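For this depiction, one protein chain was excluded, whereas all remaining protein chains were kept in their positions.
For clarity, chains are labelled A and B in written order, and residue numbers in each chain start from 1.
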Amino acid sequence: MTARPAMTAAAADNRGSRFSASHMSAVAVIVVMAAWPGAIASSESFLLYVGTLVVLYSVGAMSLHLVFRMGQVSFAHAAFLGIGGYTSALLLTGSGLSWPLAFCASGLVSGLFGLLLGPIVLRLRGVYFVLFTFILCEFAERVFTDWGSLTNGAGGVAGIPAPPAFSSPVSFYYLCLGVAVLCALICRGVLKSDVGEAIDAIRTSESLAESNGVPVFRIKVAIFAISCLLVGFQGALQASFVHYISPASYTFDESLRFVVMNVIGGMNSLWGPVLGSVFIIALPELLRNWVEYQWVLYGVVLVLAMRYLPGGLYELGERASALLRKGGA
Amino acid sequence: MSRQVLVVSGLGKSFGALQAISDLHFHVEDGEIVGLIGPNGAGKTTAINLISGRLKPDTGMVRLEDKVVTGFSTNSLVQRGLVRTFQSTAVYPERSVWSNVLRGAFAEIYKGFWPALVNTGAQKRRRDAAIVHVETILDELGLQDVRDVPAQQLPYGRQKTLGLAIAIASRPRVILLDEPAAGLSAEEVDRVADVIRRINSRGVSVVVVDHNMRFISGLCRRVVVLHHGRELCTGKPAEIAANPQVIEAYLGTVNEPA
Partner (left out) sequence: MLSLPVLAQVVVNGVNLGAIYILMALGFTMIFGIMRIVNFAHGAFAMLGGFALYFLLMDAHVPFLLALPLGALLVGAGSLLAERFVLRHLYHNELQGMIATLGLSMVMIYLAAIVFGVSQRSVPAVYSEIFFFGPLVVPMDRLVVLGIAAVTLLLFFLFMRYTKPGLAMRVAAQDLEVAEAQGINAAAHYQAAFFIASSLAALAGGLIGQLYALSPFMGATPLMKSFIVVILGGLGSIPGAALGGLLLGMAESSLTTFFGASTAQLASFGIVMLVLVLRPQGLFGHAERDS
């Protein structure tokens, strides 16, 4: 399967560092997100909860975006989210390791698994890659369940502490926001660097990229590992946020969520997964009043979006702003 | 005697029961243009794929300058100065001509994952040098007027030229051209031949694969004829054209318009 964003030559060549609309939106988003707890006041803990989830999921969605940009769609991200989650949960509850160390370990272990599995998975392309990663995701869930001596099986791990300095909901929200901003900077750095050039070349044509001297396979594995590392951090944060994990926290639905965030948000820009995570996390919460029909409506939205909005929300925004500019001129 | 930059000896490859290439020998001298011709299905593209690292040979050896490079990956061969082009046009369609050529210089810029990722000073210097080099290539190959045009909007003939520009951007010692004139009009064929000569005059040795005899004989002083995966004969274009075996190989299979 090739996720092949359309990109105009002018836009693609514009790698200059002028202070662009994109920078301004980034600052605006960060300001809004930073002001979120104040804006909703402390009474609305539900909205703070949703906000934290959005920020958390944007980490995984952005990390998967890197894989998307190579033209691959991975359904295995829930497995790496789980590896991160279990690593930090087990270290925190079992060995009493300090929170920052457990946090770092979760990313590293997840990234290491990415580095080990990447060379196997990335030999596959297109639909075979999709199906394999799907199976990998199911496999991981089974391992989480069956390896009871380590993971406590289906019972899960309870009592996962939040970091002592960030134990209040608001401060934990800011911790997540900080990690998300850092993750965005890393992803942006990767995409803007010459490695990003290589990623783009790989998406267009692996054989051409290879004949231009791009070490295609190595770059694919490295990017996959970085992506797994980042989603591992989300796993650690999420485990400390919910205080409980089990194999049911890392089902195919989670992988699907990351993929859908990217597809609905838009695949041409790092903004895509950010918009996607706002939309996909907020949407079911907004549909809570129709709790019976929540998932049905979610499915309908997916179908409609694929039909009428193949470029995602980001493209919709671009088109709208282009219209506005035209109207203003 | 001048130096041999590329030596292929005893190269063989089979796909299941099909022996695509067997015991192929030829060499390229420094600054030479060698033609590799043969009727359809003779194994020309397979030969290129074997030499350029896209396929691993079953037997035989490839030597680039003084180093045996048999079975090396394509990108490491590019780093060592051996570049190939593709039969169908291979460009990055959505990117401008300029950034296509810069991509061609990737091997010059990229010397490792971390420097590329964190954009070190050395990385920037290499990129700046490559950008300067891109300008000279665009000048020489006559692509300056379309430098900002997305590659997919170029006419077919100029896309082929762009393919050549991408190939030489990494300053190769040897380039392997897989049917650079396929699908072009007579006029465009002449233009591509001209571009290849210009590339050659920069000191790049060239292997041209084609089945168009007229194109090859106008370009090369030495031609290797492939037939059924084997080397049928090697010689000057005029000798080849008069060789009864070659005529039979061509007429016996497909009647190529010369």
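Heads up, the rule we're going with is that contacts are C-beta pairs under 8 Å (C-beta built on N, C-alpha and C of every residue); 3 or more make two chains touch, one makes a residue touch a chain.
All values derive from a computational prediction rather than experimental measurement.
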Touched by the hidden chain, restricted to displayed chains: A
Which of A:46, A:128 or A:244 contacts the chain that the document leaves out: A:128
Residue of A:29, A:170, A:256 or A:316 in touch with the missing chain, whole complex considered: A:256
Residue among A:26, A:73, A:184 or A:209 that touches the chain left out of view: A:73
Absent chain, residues of chain A that touch it: 1-3, 73, 120, 123-128, 130-132, 134-136, 138-139, 142-143, 146, 207, 256, 259-260, 263, 292-296, 298-303, 306-307, 310
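What we mean here is this: only the chains that are shown with their structure count from here on.
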Between chain A and chain B, centroid-to-centroid distance (C-alpha), Å: 41
Chain B - residues contacting chain A, complex: 52, 54, 73-76, 78-79, 83-86, 90-96, 98-99, 103-104, 106-110, 113, 116-119, 123, 127, 148-151, 166-167, 170
Touch list for chain A against partner chain B, complex: 6-10, 12-13, 189-190, 193-195, 197-198, 200-201, 204-205, 207-216, 218-219, 222
